[in-house]
Every structure is written in structure tokens, then in C-alpha cells.
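A single protein chain has been omitted from the complex, and every remaining protein chain is retained in its original position.
Let's turn to subunit A:
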Amino acid sequence: MKQALSLIALFAAMPALANETRQLDAHEHGVGELNIAIEGTTVLMEFHAPGADIVGFEYSAKSDSDRAAVEAAEVRLSAPLELFVMPEAATCTVKSAQAELEGEGGHDDHADEGHAEHQEEPTHTEFHAQYMLTCVAPDALTEISFVYFEAFPNAQEVEVQIITASGAKVFEVSRDAPTLALEH
């Protein structure tokens, strides 16, 4: 009887458990992700990189120097054409660019501050950036050189996904071969 009761209790508790969604994005140090979508003269770029690649740490910035490092990184990441250099002939200009640091893992919401037993640190942080460019001659976008690797010495590799009119393609650009050759 007791067993039956505990079984019932277990099943009663299950939907409550099932309602919580737990999912985390994959996170690999040294590897950034760059998504590029091109339509006409508009080029949309999304860039994700682990905090470790950009500033060398992934805890929340504590000291003034940490905070300064994050700010400096955000400024650098807001200038896409200096990190991902495109051919002059394509004549690309930045329409909009945002970069910010996002935490992941741990609960950094303010809501559960009160009853949290210990303030959990985000276990991983990622820099997310989004750029909107206009290129006068998108056909001249034959290569992108990743000065990014010079700017951030911890970064080793960027996985690039490109969507053009001819479909989606994936490339790997690494510190040893920092140029992405595109065919049209």
C-alpha cells in the first residue's frame, strides 16, 4: 500500500517535472560561429564567440579590469569590417552593429535572488553580435579575411555558415588559414 501511494505520488509529481524546459546551447572554447546571409545588396551577419576566446574568462566581470576588458571587446566586436575584412571592390558599409556579452548556465535572473541558496555564477558566457551591412557590389564578395584572429589571440577557429541565392554552405576558418574564399 505504501509503495502504491509513493508510486501515485511519483506519477503526480511527473507532469510538474516535465513542464520545466531545460536546454543549453553547445559551447566550445576556441570556436566561434559566424552566420552570413546575403540577399541582394543586404548582408546580415551574426557572430557568436565564447567569452574565453574574446576576453579570456567566462565568470561575470568582477574587477574593474574585467569590466574594462568586456567593454573594450564589445567595442571591437561592434566594428565588423575591421574583424572580417571584405574586398574593397564590394564596397560594404555597416548599417547597424551590436555586440553584447550573454551569460548561460547558472541562474542569473533577478527573480530568484531571494531564495537561491547560493548565487550561481553563469558557467559560460558568450559574446553575441549582429551586423547589418550593405554591399554595393555583393558579387565582388569573393573572400573575407579574418583579422579577428589577430584581434583576439585566444580564438582558434570560426565556423562559417553562408546563405546565398545558391543555397547554404559551411566553411571552417582557422588561425592557420584565416581567409575564407567564396565562390559565386
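Here, a residue touches a chain if its C-beta (ideal position, glycine included) is under 8 Å from a C-beta of that chain, and two chains touch if they have at least 3 such contacts; residues count from 1.
In this section, contacts and distances are computed from a predicted model.
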(Q) Leaving aside the chains you can see, what is the UniProt protein name of the one that's missing? Options: "Multifunctional fusion protein", "RNA polymerase sigma-70 factor, ECF subfamily", "ABC transporter permease" or "3-oxoacyl-(Acyl-carrier-protein) synthase". (A) "ABC transporter permease"
Q.
Using the touch definition from the top, which of A:Glu39, A:Glu82, A:Glu102 or A:Glu150 touches the missing chain?
A. A:Glu39
Q.
I'm checking contacts with the chain that's been left out. Which of A:Ser60, A:Thr91 or A:Thr164 qualifies?
A. A:Thr164
Q: Write the list of subunit A residues that the hidden chain touches.
A: 21, 23, 35, 37-39, 42, 44, 46, 161, 163-170
